[in-house]
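One protein chain omitted, others in place.
Chain lettering (A, B and C) follows the sequence in which the chains are written, and residue indices restart at 1 in each chain.
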Amino acid sequence: MKMWEGRFSQQSDRLMELFNNSLPVDQALIEEDVLQNKAWSKALAKAKIVQPAESDAICIALDELLADYAQGRLAFSAEDEDIHMALERLVTQKAGVAGAKLHTGRSRNDQVATVFRMYVKKALKNITGLVSMLQSTLVGRADNEQDIFVPGYTHLQQAQPVVLAHYWLSLFWALEREKSRLDHAASTADSMPLGAGALAGSGFAVDREFLARELGFGSITDNSMDAVAARDFVLEALFAITSLAIVLSRYAEDLIIWSSGEFGFIELADAWSTGSSMMPQKKNPDSLELIRGKCGRFAGNLTRMATTLKGLGLTYYKDLQEDKEPLLDSVAQIVLVLNVFAQVVATLTVKQRTILHKMDPFLYATDIADYLVARNVPFREAHRIVGKIVAFCIENRRELSSLSTAEFARFSSAFAEDVGTLFTLSNAVAHRDLHGGTGPESIARQLRKAKKLLD
Amino acid sequence: MKMWEGRFSQQSDRLMELFNNSLPVDQALIEEDVLQNKAWSKALAKAKIVQPAESDAICIALDELLADYAQGRLAFSAEDEDIHMALERLVTQKAGVAGAKLHTGRSRNDQVATVFRMYVKKALKNITGLVSMLQSTLVGRADNEQDIFVPGYTHLQQAQPVVLAHYWLSLFWALEREKSRLDHAASTADSMPLGAGALAGSGFAVDREFLARELGFGSITDNSMDAVAARDFVLEALFAITSLAIVLSRYAEDLIIWSSGEFGFIELADAWSTGSSMMPQKKNPDSLELIRGKCGRFAGNLTRMATTLKGLGLTYYKDLQEDKEPLLDSVAQIVLVLNVFAQVVATLTVKQRTILHKMDPFLYATDIADYLVARNVPFREAHRIVGKIVAFCIENRRELSSLSTAEFARFSSAFAEDVGTLFTLSNAVAHRDLHGGTGPESIARQLRKAKKLLD
Amino acid sequence: MKMWEGRFSQQSDRLMELFNNSLPVDQALIEEDVLQNKAWSKALAKAKIVQPAESDAICIALDELLADYAQGRLAFSAEDEDIHMALERLVTQKAGVAGAKLHTGRSRNDQVATVFRMYVKKALKNITGLVSMLQSTLVGRADNEQDIFVPGYTHLQQAQPVVLAHYWLSLFWALEREKSRLDHAASTADSMPLGAGALAGSGFAVDREFLARELGFGSITDNSMDAVAARDFVLEALFAITSLAIVLSRYAEDLIIWSSGEFGFIELADAWSTGSSMMPQKKNPDSLELIRGKCGRFAGNLTRMATTLKGLGLTYYKDLQEDKEPLLDSVAQIVLVLNVFAQVVATLTVKQRTILHKMDPFLYATDIADYLVARNVPFREAHRIVGKIVAFCIENRRELSSLSTAEFARFSSAFAEDVGTLFTLSNAVAHRDLHGGTGPESIARQLRKAKKLLD
Partner (left out) sequence: MKMWEGRFSQQSDRLMELFNNSLPVDQALIEEDVLQNKAWSKALAKAKIVQPAESDAICIALDELLADYAQGRLAFSAEDEDIHMALERLVTQKAGVAGAKLHTGRSRNDQVATVFRMYVKKALKNITGLVSMLQSTLVGRADNEQDIFVPGYTHLQQAQPVVLAHYWLSLFWALEREKSRLDHAASTADSMPLGAGALAGSGFAVDREFLARELGFGSITDNSMDAVAARDFVLEALFAITSLAIVLSRYAEDLIIWSSGEFGFIELADAWSTGSSMMPQKKNPDSLELIRGKCGRFAGNLTRMATTLKGLGLTYYKDLQEDKEPLLDSVAQIVLVLNVFAQVVATLTVKQRTILHKMDPFLYATDIADYLVARNVPFREAHRIVGKIVAFCIENRRELSSLSTAEFARFSSAFAEDVGTLFTLSNAVAHRDLHGGTGPESIARQLRKAKKLLD
């Protein structure tokens, strides 16, 4: 029998029960619902709506049920629409009349919103922790790879040399912003709806501040209609995770390309690669490909929630039951993605020799232009001169560094003997040592700041 | 031990195995993979690559494994990356050397693409059948509700009267187009990749036409690289399902509004409604709300696949492993949605008395304008005149039908005694009897054509 | 002639120029680019790369160009790929060699990222201001409508009575969170990339802190590769706007339904409604429908940017040129939406008489259950009892308030004479006066806090 079926003359269709049932999904929130039920029973006792002994009985029953669940021994019934109805039923079995009082002054609307926010807060905190772990891995590599040169790319064309540490740190800083977004999403979820009732506020003057303290909320919601209708906290969490996944997909793309035979800059550990069912020689960076491919999943979950919310009136509609599955999926998957990405980065091998071999000699072109500027050639003119030199080199299959001073001088009288000193990677890199650049002091500064942030 | 690990010196990390493993998802394709394996073993025998007896042994083993699976007795191993590797391993356990020959001339790339297309074809056919079932329900209601008047709406403002049959039939015709899209998606999937190998074509001259006949494909793919890289068949299936879900969400919205107390046009059967955990009087159209809300899920799955595919080079990348989950989810959920929607429509009660009571007397305004046009007033002028009459009625709290001929005549000399005959619903409806209109002959014509299409 | 064509032997195809040209879009950033160019020329002077007089000449030229643009007198050329190249060309025309030095030590990569962030910050601040304006409108209505009763809905079924002020305030609080998200997005954009060069850092030691102060940035980016590659600031801005639009779409949906003849709760001002080209009686809430419909646009722009960014390697690719159009569109449209929404709310008429007439007598059901709870009936039992009473009323076409005490007592001995006092709206509302509820003190508290926040 349904808990609400007093006014109904006909039973639910079995298919309707299946369609309506969210238990397979929302039992993931059992821990949060137990905490919430316990706090609520205490608040009811505080408000003299139940006896202290009744509240105690409820709490004991709940602890037992959670323990049962943890051991796979909780027996759900076909009538349990969701974890909340299931727990109320089971508490009532154990605690009798006390259990029948548990739902006093509360609606599933405020209850579900509260429990789900608790879950979102916990999940986001966990994800933020994993991002920090990945950042540590990056800092570790950067620390060791301050002297490894790699081409910096734009348009997948070699542009200017950088040190590999600079590349790893670029992700570090991007992740700082992702953490800030995750934190903001968590703060959005950190206001407690409990006490909002179905939509108009509870009919009993429970102590909401007490409840918030018990449940670890930073504040309580100010309006009961907003409290039960709002799902922006889900949307924002889904967005923060998507944004994070997009950044990771971008670095995964780079590393997949760097793993190709043609680049050959890095090699993934065997433990994070896979082979082919047909081609015996293959070693594939599947881990990174999955990370990149799963980006679609996160974006899809975001679109899903946005579409469901669009044009949905107030306050609660059953459409909102569709809020949990995308969030649970995005959380579970980003946890995997972060762990795998950190391991892949930690265990890959950098092939400095190959990288040096593949450096394009034209990488110094900007430095030549800058050299001319320092000798008073306006930049736009300098750019044009170096363009001509590059064209000359391509046509004559020459390398920049092989040109004599006299040859340089044919393009501009500003060139002098010292132009030859430009053609070393360490000079090129050292040259770009302002705040944020790839020069050694800038790298050291980044590392110091990064380590401090991680502490 | 992995089937491909010959060249690897280090084992996969356990987390990598978990991350990479698609067995929990792709075992849904076991039936198709068994069929494909059996057909492949026959083709290998036909090409003299295996002995007929070996092919037989493989087929027997596969049938046993499928039977085991159906009974929940198939023992997967931690090393089984996917259903395909699992079956090969298990066949080899049963059939020995024959099993070890099964993967000859084939790659998981062409195998997975083939098996997944088979699944998509089957699923889309099933969905199309359910759409037809829903259409039958609509025709049934339309047949019985040719004389029930309801307001037709634009902007949720009553616009012109129609018969309820016309409304139900509007969905019938929309669903015809959805079926056409589902069919087209199925035809996209109806070309067999098997024989494409990893990407360059099988190294053995297997008879692909024979395979296609065995597996029920209408054609074979023309290019092996396209065959293993393409996932447009997944994307199109996801789109066709999304488009269908969007149409259903629109009608669900209408029916939810019609179920409100303020409208009160229909009442859902108790079996397809639910109550409130807190408010004893509530009876909520949860079934329709879930149908509307789940629309987000379908759109999300489409975005998910599109995002994963964007910018993914050829031919196969592990990113593509993310193709099955959204499709399986969309298929399973649209099946539920179609069944529930049909039941809700079949069992709802129409409250004609309430509807008539709520009909806006201004519904006849267009008919008055048309009346003037028939008396040679240019339409734009007629529209303006009726606008003035409406304004007059609102200001003076009068109904259109209460105006005397003299009063009408104050607005235009074209009004005559017979203006009074306009104010009946049956006249208003009969008036619009051209092809596609809400008039009785148009309804009869629609019903005839609809029934013929369903046969 | 292109500024970069030194090394090219063949000219761009005309179609390529058209395809590549972003000037029609990015000239919207001209004001920001002028500021950035001026600050950059000053920084170059500070670093002794240009003469103070050259910097002055550049600044004067830029001011003139901006003034020309404002008057529609700026002559772009077919070779101007974007606003940045156009300005450099035009400055050079005016200021000669000084202009040719302007691009020293800078790349379009860091330049565009800087200018776009400036634009995003300005736009988000403007939007936040408009949200506050809408909030003021809501507070104004709430102030005046503390005594207007409306049904609160769940599932579009009347659930419990609230005061209209509570409804308006629910949007106020939702908007507080939207403002917080807009602020966070602005803070993401508030770090200056200028000085990052193409990707490795400028080759000249310009004073980035000075530049940040000049341009109003709160900080400078820490890593040049991240600085030019990152577009999370665009994505986050698009998300914040989408989230805001979704909330507005939900309230628009409510108000559209409330505008229907069947509800008749509100009437939009003529100034914010439109008529029909065909049906003279129609008055349609087009303003609200557009607000709801445009929600798709914002969600689409978000998906667009997410899809473009997915899997895009570092650092800059031309794919990123697609970042501006969705942002400019979302900004322009949300500005319209917010203005219109505020006006619609400010000018609509509430029809209290109609609302009262349509209140469902069962709205008191929860209060009866709460009454029983106060008389020591366990809530779950009370819920069931009231369910039975509701079923009895429906069957016998009775209203709750019409039942005698004796009739109530047939359902539970806990009912006493005072049950009759439950059936007034003001009692029902007063009953829910805890923090966040619809009771009078809670409303007063909300209003005080809301007004304080707006100050």
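Rule of thumb we're sticking to: a contact is a pair of C-beta atoms (placed from the backbone, for glycine too) under 8 Å apart; a residue touches a chain by one contact, two chains touch by 3 or more.
Given the structure is predicted, the values throughout are model-derived calculations rather than measurements.
The chain omitted from view is touched by exactly one of A:M16, A:L194 or A:L312, namely A:L312.
Note on the undisplayed chain: of the listed residues C:T308, C:T366 or C:S412, the one touching it is C:T308.
Considering the whole complex, the residue from B:I127, B:A196 or B:L290 that touches the absent chain is B:A196. Here one chain is not drawn; of B:V25, B:L134 or B:A159, the residue touching it is B:A159. Residue-wise, the contact with the chain that is not shown comes from C:A269, picked out of C:A269, C:L356, C:A416 or C:A444. Among C:G96, C:G264, C:G293 or C:P361, only C:G293 touches the chain left out of the display.
Across the interface with the omitted chain, chain C contributes residues 2-13, 15-16, 18-20, 81, 84-85, 103, 106-109, 197-198, 269-284, 286-287, 289-290, 292-297, 299-309, 312, 317-322, 325-326, 336, 339-340, 343.
Chain A meets the missing chain through residues 154-160, 256-257, 259-263, 275-286, 289, 303, 306-307, 310-312, 358, 360, 362-363, 365-366, 368-369, 383-384, 386-387, 389-390.
The working rule: only the chains that are shown with their structure count from here on.
For this pair, chain A with chain C, the centres built from the Cα atoms lie 23 Å apart.
In chain A, the residues that reach two or more other chains under the touch definition are 3-9, 103, 109, 197-198, 292, 295-296, 299, 302-303, 306-307, 309, 312, 317-318.
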